[in-house]
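Here's a structure for you.
Of the protein chains in this complex, one is absent; all others appear in place.
Up next is subunit A:
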Amino acid sequence: MNELQDIWVYLSASPLLSLLVTLAAFILSSWINKRAGGTPFLHPVIVAIAFVISFLLLADIEYQDYFEGAQFIHFLLGPATVALAVPLFDHLERVRQMLVPLLVACVTGIVTAALSTIGLVLLLGGSRETLLSLTPKSVTSPIAMGIAEKIGGYASLTAGLVLITGAIGCVLAPWIFQRLRIQDQSIQGFTMGLAAHGFGTAYCFSSIGAMAGAFAGLAMGLTGMLSAFILPLLVKILGI
């Protein structure tokens, strides 16, 4: 029994366990999602996060210790963001044709996302920390975390809220596109990348098509870059 405990102490401190749990949770949640007919209500990322949190609470492992190991997966977000240049390049001609509308829509979308969030939280009486952590919710997580820190929110809370926003976007988007009768892949992709960042992009690649994915990736990068300038300014102007 003592030996088992020693092994457990060793395992819970090594990256092996974090990596294994993360991968197993993701494979299991993808399988569940497929079984449920691919419904975005059981988004594999959200379900996997729930599994991992449950496991960590049951096994009494701190988040910091888990992240020690899981950071190897987290790190790949960097090269994955760089990799978005490839689908973008493939659809460059189409992006060129639509450049001005895309830029206008992007700024409109960023301001809409921020103002509607700020207005709702103020109206409903949420705390200032909640407000400032929520404001960058549509921005891809590495950029959102930087913005949250800059304007006075909690970066790690923002990271989580960004993910939930992404999942909500994937649930709402197909319904909204149907309502507005929007069938163009490039518009669907750009809208999802703007409002639901990486989640929207992943959803576009897996459920709509490569063209939608390319536009989603473009929207995600553009929204991130512009938000880094616009959001701190907006918060300052509104005097929050």
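Criterion: a residue touches a chain if its C-beta (ideal position, glycine included) is under 8 Å from a C-beta of that chain, and two chains touch if they have at least 3 such contacts; residues count from 1.
One rule holds for everything that comes next: contacts and distances are computed from a predicted model.
Entry comment: the absent subunit's protein name, as recorded by UniProt, is "Holin-like protein", drawn from "Holin-like protein", "ABC transporter permease", "Phosphate-transporting ATPase" or "Nitrite reductase small subunit NirD". Residue A:I73 is the one among A:A13, A:I73 or A:I240 that touches the chain missing from this view. The missing chain lies against subunit A, touching residues 18, 22-23, 25-26, 44-46, 48-49, 52-53, 56-57, 63, 66-67, 70-71, 73-74, 76-90, 92, 97-98, 100-102, 104-105, 108-109, 112-113, 116-117, 120-121, 124-127, 129-130, 134, 137-138, 141-143, 146, 150, 154, 156-157, 159-161, 163-166, 168-169, 172-173, 176-177, 179-180, 182-184, 187-188, 190-192, 194-196, 198-199, 201-202, 205, 213, 221, 224-225, 228-229.
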